[in-house]
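What you see is the complex with one protein chain gone and the rest in place.
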Amino acid sequence: MLVDEKGMQEEVIRMSGTEPKKCMLCGKCSATCPPSMDMDVRPHRFVKNVKAGNIEALMESESLWKCLSCFACVERCPRGVEPASLVEAVRLLVIRQQGKNYLTADDIPELIASDEEIPQQLIVSAFRKYSK
Amino acid sequence: MRQKAHELLSSGAVGAVLAWEKGELPYDTSPAVFRDAEALDKMVYNGFCGSNLSKYLIEQGKQDEKVLVFLKPCDTYSLNQLLSENRVAREKLHIIGIGCKGKLDVEKLRTQGIKGITGIEENETLKIQTLYGDHELPREDVLLEKCLSCKGKDHKVYDELIGEDLSADTEQGDKYAKVAELEGQTPAERFAFWRGELSKCIRCNACRNTCPSCTCLKCVFDNAHSGVAAKVNATEFEENMFHIIRAFHVAGRCSDCGECSRVCPQGIPIHLLNRKFIKDISGFYGEFQAGETAELNSPLLCYDLEDAEPNIISKREGDN
Amino acid sequence: MQVKDQNFKPLVVSFCCNWCSYAGADLAGSSRLEYPAEVKIIRIPCSCRVDPLFVLRAFQRGADGVIINGCHPGDCHYTSGNYFTRRRMTLLFSMLDYLGIERERTRLEWVSAAEGARFAKVMNEFVGKLHEMGANKRLGDIRCKE
Amino acid sequence: MLKLSLSRMEELFSRINGERTLYAPIQIGEQTQFTPWVPDAAVQMNRLSTVKSPKDYFFPHIEDIAAFRVQGKEIEILDVRTEAAPFAVFGVRACDAESLNLLDRIFLDDPIDTFYESKRKSGLIITTACFEPEETCFCGVFGIDALSPGGDIATWIVDDTLYWNALTEKGEALTEAVKDLFEETDDMAVKAAQEKAQTVFDKLPFRDLNLDGLTGEVLMKKFNSPEWANLNPSCLSCGTCTFICPTCHCYDIQDFDTGKGIQRFKCWDSCMCSDFTLMAHGNPRTSQLERFRQRYMHKLIYFPDNNDGAYACVGCGRCVQKCPISMNIVKVIKALGVENDV
Partner (left out) sequence: MLVCWCGSNIAGTVDINTVVEASKREPGVVYATDYQYMCAEGGQAMVRRAIEEHSLTGIVVSACSPRMHETTFRKAAAAAGLNPYMVEIANIREHCSWVHKDKEVGTEKAVVLMRAAIAKLNLNTPLFPGESGVIKRALVIGGGIAGIQTALDIADAGYEVDIVEKSPTIGGTMAQLDKTFPTLDCAACILTPKMVDAAQHDKITLYTYSEVDEVSGFVGNFSVKIRQKARCINSKLCNGCGDCIEKCPAKKAKSEFDEGLANRKAIYVPFAQAVPNVPVIDQTQCLKFKTGKCGLCEKVCLPKAINFEQQDEIIEKEYGVIIAATGFRPLSPERYGEYGYGQLPDVITSLEFERLMNAAGPTGGALLRRSNGEKPKSIVFIQCVGSRAEPDKGKSYCSKICCMYTAKHAMLVRDKYPNIDVSVFYIDVRTPGKNFDEFYRRAVEQYGVNYIKGMVGKIAEEDGRLRVQGSDLIEDTQIFVDADLVVLATAVEAQASARPLGTMLTASMDQNNFFSESHAKLRPVESPTAGIFLSGVCQGPKDIPETVAQAGAAAVKALGILSKDKLIGNPCIAGPDELLCNGCASCEKVCPYGAITYADKEINDHGHRTTRHVAEINEAICQGCGACTVTCPSGAMDLKGFTNRQIMAEVDAICR
C-alpha cells in the first residue's frame, strides 16, 4: 500500500512512463484540451501537481474524471510530457484503493442509454479499468 | 598441357612454367617450377593437384621474365585478389586456365581405413591398389572439403583455356551450412566447439603460409617489434588470438579457396572462420566474392553511410 | 540460479576518440556524473585507430569488457573514420560471438562531445551487464592472472 | 614373453594409469593423437602413425624454464623447475622409440638438458610392433626393425592377443606390477606373424631408398648442389614437417611479459621459420632456399657427421603424409643421393 505521497508520486511516474520534470509550463496541453474549461485542475497544473508530489489532491480532483483520454495533450506537448498518461496513472491509483468492481458488463447498456453522447471508447476503457 | 608448356618454354615466350610435378607415390604431387623443357616430362595434372599455385607467383614473378601458370577455376579468384593488391604483375603472367572436376583428398581415403596405397586409377569410380588388397570408391566421396562448395567452372582471369571439357559441374552445397549450424548454437556450445578445434593448433603456420591472401612480407606474429609476436600458442588465448587475427586480416580478401583447411596437419576446419567473415560481409554489406575481378575493393576498405550497427549480430540470431 | 560474486569488479577498457567521446567523458566529469571506477579510458585520435589486436590484448590481459566510443556516424572529425570502425568492429564482435565469447563483453558506442550524460549512462549500463555476467573466463590468458 | 587377451586391455591400461599418467594413441575426431588415457578412451591399436610423435612428452612443445616477478622496480627470479612425474606412453612405434635415442644424443650430451633428462627418467615407453606398415614407411632404411621395436617394453598384437616383453629394468619393474593380468607364453605366434608381415615390408615403395653418399665428406658438394633450387620452390616454409617430426629438436627461448612479471619458456622452433637464426644484426639465412637446405643438410649430412653416422630421420613417414605440398625427405634423398650424384 502506498501510504506516503512520495511513494505515490513515484508510482504515478512509473505507471505513466512519463517525466513531469520535462514540463516547461507552456500551457499548450490546457490550451488544446477539449474539457479543460470544466476542469478544476487543468492539465498543465495536473502535471505541476504530480511534479510537486500533491497526488492526494489530484486523486480527489474532478479533473481526474473529466479527462476524456483523447490524448490531444500528448500529441501537442512540445516536451514529450504526457499529461493524459499522468491522469490515467492517478486514476489507477484511485481504482486500486477502491479495490473492487465498480463496473460490470451489465451496467453498460444502462450507461449508454442514460447519455447518448457518452464516448463509447470511454465506456470500454472504463470497463477495462473498473473491473478486475 | 605439357605440349603447350613445352611450346612456350622452348620458344622463350615464357622463362618458367609453374605447374605440378609427379611424386614418388600415386598421390604426392608437388607444385614445381620448370625452367627446362626436358624436365616437363615430370609435369603432371591429376586429381591430386589440389594445391593453389597462385601464391607462388609472388615469388616467381620477381624474375625479369614471363611465367606460364596453370590455374584451376577456383585458383583464379586468388590470383585476382593478388593482382588487386599489386602483389603480382599481370603483364608477367601467361595464364592457362585448366578444367577441374574436383580434387581428391588422400586423408579421406585414410580415414576410410584404406592404407598402404600403391596405386590409384582415377575415374568416376576410383580404383585403389594397396599393399593389403584393392578398393573401389566413388570419386565424389573423397573430394577435398573445398570442392564441396565449388565456385563453378568459370575462370575469372586467363590468357587461354585448355581442357574446359574436363570440368564437371560439382555439386554446389550450401557453403554456409556449418557456419549457420554453429551460429544456431548457444555461445557455450560454440565455445566448446572452437576450443576443441583450436586447441589442436600446433602453430606450424601451414594455413598462413599457403594462404594466397596472407602475403605479408613479415607477418605481425613473426615480427618481434609488433608487440604480438608469438612463435607458439603458449596458452588458449594465443590459439584464439592467432586464428582470429589471421581471419580478420584476410577478411574481405579471402576468396574461400579452402587451402587453409586442406593443409592443416591437425585437421582444424580453419575455413569456417574465414567463411564466417564472408557470410557476415555478404549479409551485412551485400553479396561479395573476393577475387571475382581484380578491380574489386575489399568491403573493409569502403563503407556505406547506412551500414548496420554491431547490434545486428544479436538481431540476426534472434535470441539474446 | 547462478550465484553472483558480489566482490567481482569488472575491468573495462574504454577506447575514446579524442574529438567526441573523450570530450564526452570529460563532460561527464565536469558534470560530476558518476560511473564505475572500473572503467579506464584510453585516448585515441579516432575510433578507427582501434585495431582488433588492441581489443584482444585487453581481454588477454584480464579485461572483462571492451567498449569503443567514437563520434556519431557523420560526425567523425576525420570524416570517415567511424564508418570504418563500424564495419571492422561489427565483424570482429561477430567473430568473437561465433567463437563463443559472450556478445555483451564488446560494445561500440557513438558518444558526442556533448553527451556527457550519455557517456556515464552507457558506462553504467555496460558495467552493470558485466556484473551480471561475471569475469571473462573465455578469452583471458592464464599467464596474466594473479 | 607374456600375453593378454585384447578384451582385457582396459584393465591393463587402468592398472598402468594408476601408478603413473598413461598416454596412448587415442582417436580424436578423424585423427589419432597421443593423449592422456581415460577409461573407455578410443585407443587405436592398429592405426599406425599419430599426427604428432610422442616426443612431446619428453621434449614438450612449450615448457616454462624460469619466471621473474616484477614489482615496480624490483625483479625477483623464480625457479619453476620441477621433477617430472612418472608416466608411460603406450603404443609407441619402433621408429618413434628410436627417435628418442637420437634425441638423447642431443639433450643428454654435455651440457645435459635437465628438463629432458628428468622426463626421460620418469617416462616409460611401451612400443608396439607394426604388422601393417603404410606405403609411407621407410624405417628399415635406417636399420630399424618395426617388427621388433625397442623401448622399455615391446608388445605385439597378434589376432586377439597382446604379447608383452620387457626390455629394460624400468620395463621389468612395470611388468612385475601388472604381471598378475598376464599369462606366460612362448614367442611362436609372434614369430609367425613377423614372418608373414615381412613380405609386406619387402613390398614397401621406399624399401630401397639409398642413403649412400650422404656423408660429411661431401658436405660442401651437397651444400652447393644445384638440386636445391629445383626442390625448394614448392616449399611453403611452414613448420609442419618439423613439428610432426620425431627427431627435430630445435627450440627457441622466449619471454612473455604478463604485466606482473616475465614468463621465460622454451618452445619448439623450426628452421623453416624466417626468424630462425635471427640475431641482433640480422639473419644470416636470408632466403627460403637456405632454410630449406638447412633442414635436410642437418638431417642427412651434419647430424650423421657429428653422431657416428646416425641420420636424424627414422623413416616414420609423417612428413610424407602431412607436407601440404608433398615435398619431403624421400624426394630430397632421391634428388641428392647416390643415384643423382649432384
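To keep things simple, chains are lettered A, B, C and D as they appear, and every chain counts its residues starting from 1.
What we mean here is this: contacts are C-beta pairs under 8 Å (C-beta built on N, C-alpha and C of every residue); 3 or more make two chains touch, one makes a residue touch a chain.
Since we're looking at a predicted model, the values are computed, not measured.
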{"item": "Touched by the hidden chain, restricted to displayed chains", "value": "A, B, C, D"}
{"item": "Per the touch definition above, residue among B:Arg87, B:Arg139 or B:Arg195 touching the missing chain", "value": "B:Arg87"}
{"item": "Footprint left on chain A by the chain that the document does not show", "value": "22, 24-33, 36-37, 42, 44-45, 72, 76-80"}
{"item": "Touching residues (missing chain, whole complex) on chain C", "value": "11, 13, 18-20, 22-23, 25-30, 32-35, 37, 40-46, 48-54, 57-58, 61-63, 71-72, 74-81, 84, 88, 112-114, 120, 144"}
{"item": "Where the unshown chain meets chain B, residue by residue", "value": "85-87, 215-220, 223, 225-228, 249-250, 297-298, 300-302"}
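Assume only the chains that are shown with their structure count from here on.
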{"item": "Identity of the most central chain, Cα criterion", "value": "B"}
{"item": "Rounded Å distance between chain B and chain D, as computed from the means of their C-alpha atoms", "value": "30"}
{"item": "Distance from chain C to chain A - Cα centre to Cα centre, in angstrom", "value": "43"}
{"item": "Shared interface positions of chain C, touching two or more other chains", "value": "141, 143"}
{"item": "Two or more partner chains touched - positions in chain A", "value": "none"}
{"item": "Interchain pairs in contact, sorted by label", "value": "B-C, B-D, C-D"}
{"item": "Chain C residues within the chain D interface of the complex", "value": "61-62, 141, 143-144, 146"}
{"item": "Sites on chain D touched by chain B in the complex", "value": "28-31, 48, 51-52, 61-62, 132-136, 200, 203-206, 230, 233-234, 236-240, 242-244, 252, 254, 256, 263, 265, 267-270, 273-275, 278, 288, 320-322, 324-328, 330-331, 334"}
{"item": "Chain B residues touching chain D - in the complex, by the definition given at the top", "value": "21, 23-25, 27-33, 51, 56, 59-60, 107, 110-111, 115-118, 130-132, 200, 202-206, 208-210, 218, 222, 224, 230-232, 234, 262-263, 265-267"}
